[in-house]
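Remarks on the structure that follows.
One protein chain is absent from this view; the other protein chains keep their places.
Then we have subunit A:
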Amino acid sequence: MKTATATRRQLTWARRRRAVAKFWGDYRQNRAGLFGLAVLAVFVLSALLVPWIVGEDALSVTRPAGEPLQPPSGEFWLGTDRSGRSVLDLILWGSRVSLTVGFAATLISIAVGSLIGILAGHFHGWLSGLLLRVTDWFLVMPTLVLAVALAAVLGRSLSTIVIAIGVTSWPTTARLVRAQTLAVEARPYIERARALGGGHWHVMTRHVLPNVMPIVLAQTTLMVAGAILTESTVAFLGLGDPTVPSWGSTIQAARDTGAVSSGLWWYILPPGIAIALVALAFTLCGRAIEGVLNPRLRNR
């Protein structure tokens, strides 16, 4: 008995390893996807290591490292901001904020979206109808306007932004997951599982969820890009936490300082490039994953 379970587990893991290897083999064909992955690796690494590379005192406004608004030099590669902090250090710390917000908001959105999508696809009747109505209700709202209004009403903090983005962006995921759930549940092996006595919970977690995950993964990568852009936008509109140096709030600070009229390019250029690079990297990865999952899309 014991050996039998061990073999089954081994078989499962062998199958999973093969699936991952095949996925990676397909993904590797996409040069843009590899570029995106490399860029992401750099940013994630710097976000993780920044406390050791730079140290938290780089963010101190009261004891800044240099003079305010200095152009790039050997000491400050990207110059200094209005209070004399190194812009490069701000960007490095900002990567932490932007990636955290991006991932956290996406996590909320994906979790809510998958749950509602699977429930709406699995059950029929009033529950599914109600969930679909709620999804449609959120879908017609101008998402970004809603997110910004929510952030304005809830008060200024990072968690507010995370909630505002998460709450407003789940309906697309829900739609996608529901469609995939319906497609999966039409297959004969679901009927077999039901005939063998599998309940709702078993069917949803053991059969539907694993089949929905790949699409959710592609959606996740695309959504992180959107969430990072939204975060920077909310911060730029002055609704972010002013004490946290996110990329968006750095741009806003640069604008307030008059970077636009007096040409302080080193202050305003780097945060925008960082946002664009990360958003582009996530988008490229998402498209590459979509291409792997759906070969029809591969020559897009």
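Methods note: a contact is a pair of C-beta atoms (placed from the backbone, for glycine too) under 8 Å apart; a residue touches a chain by one contact, two chains touch by 3 or more; residues count from 1.
Here is the rule we go by: contacts and distances are computed from a predicted model.
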_Out of "FAD/NAD(P)-binding oxidoreductase", "ribonucleoside-diphosphate reductase", "Phosphoribosylformylglycinamidine synthase subunit PurS" or "ABC transporter permease", which one is the UniProt protein name for the chain not included here?_
"ABC transporter permease"
_One chain is left out of this view; which of A:Val87, A:Ile161, A:Met223 or A:Leu239 touches it in the full complex?_
A:Leu239
*Write down which of A:Arg82, A:Arg194 or A:Arg255 is the residue touching the left-out chain.*
A:Arg255
*asked:* Please output the residues of subunit A touching the missing chain, sorted low to high.
replied: 32, 136-137, 140-146, 148-150, 152-154, 225, 229, 232-233, 236-239, 248, 251, 255, 259-261, 263, 265, 268-269, 271-272, 275-277, 279-280, 283-284, 296-297, 299-300
